[in-house]
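The complex is shown incomplete by one protein chain, all other protein chains being positioned as in the whole.
After this line comes chain A, so read on.
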Amino acid sequence: MNLTLKIWRQKDASAKGQMVDYKVNDISEHMSFLEMMDVLNEQLVNAGEEPVAFDHDCREGICGMCSLYINGEAHGPDRGITTCQLHMRMFKDGDTITIEPWRAAAFPVIKDLVVDRMAFERIQQAGGYISVNTSGNTQDANSLPISKHAADEAMDAATCIGCGACVATCKNSSAMLFVGAKVSQYALLPQGQVEAADRVKNMVAQMDLEGFGNCTNTGACEVECPKGISLDNIARMNRELMKAAIK
């Protein structure tokens, strides 16, 4: 298929960006979206032009590096996937595809489609851990039985890949699905109880400090989340925060 691409180009963080049109031809429907981008970049390199910078690494939907706002949707038109798992069979010959970076005040553009997600790092550093030394001198793993349901639910929350689609898609640029998922993973497990109150307070405080917006229960984040992280996690985080406040 032959396509027209409208892509956000921006030299660096301080430069002014703009949408630029490109044509790519003979794209196979079996290609992944990023392979289509590779074709475009190869074309640009061969023409002596600078290729489009975009984040990507594992290309199997788990590292969370890839982003892209495609035709107005985080990770593009398919559901339950990251951009690297999006395939060209979702498009048809003659389509025009608009490709933009994540847009959020807390995710400034570094170059073209690459954004700075350090805000997520700082939120995790504020409390996204259990304070146990890695000495290996902990108790035997099976001395702490954990209900299968709790373990499974914690796992569901822990599958978050930290890509930032929830923020990009939210009209308030809220990071509550991301933070809620991490808070939930530990809140659901007995190991996480000791520091539960401090954790949620510190992580939420850092989240606010970074300039992320609030949740107004639209639910777009859950829809666009490539890992299907549930809104329940936001509710759980709010409960945890309430519990911590009245403690």
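Observations on the model:
Here is the rule we go by: a contact is a pair of C-beta atoms (placed from the backbone, for glycine too) under 8 Å apart; a residue touches a chain by one contact, two chains touch by 3 or more; residues count from 1.
What we mean here is this: contacts and distances are computed from a predicted model.
Set against the options "Protein translocase subunit SecD", "succinate dehydrogenase", "Imidazole glycerol phosphate synthase subunit HisF" or "ABC transporter permease", the UniProt name belonging to the omitted chain is "succinate dehydrogenase". Only one residue from A:Val20, A:Ala105 or A:Met118 touches the chain missing from this view: A:Met118.
Residue positions on chain A in contact with the hidden chain: 11-12, 28, 30-32, 34-35, 38-39, 42, 44-46, 48-51, 53, 55-65, 78, 80-81, 85, 87, 89, 110-111, 114, 116-118, 120-121, 124-126, 128-136, 138-142, 144-148, 151-152, 154-155, 158-159, 161-162, 185-186, 189, 191-192, in rising order.
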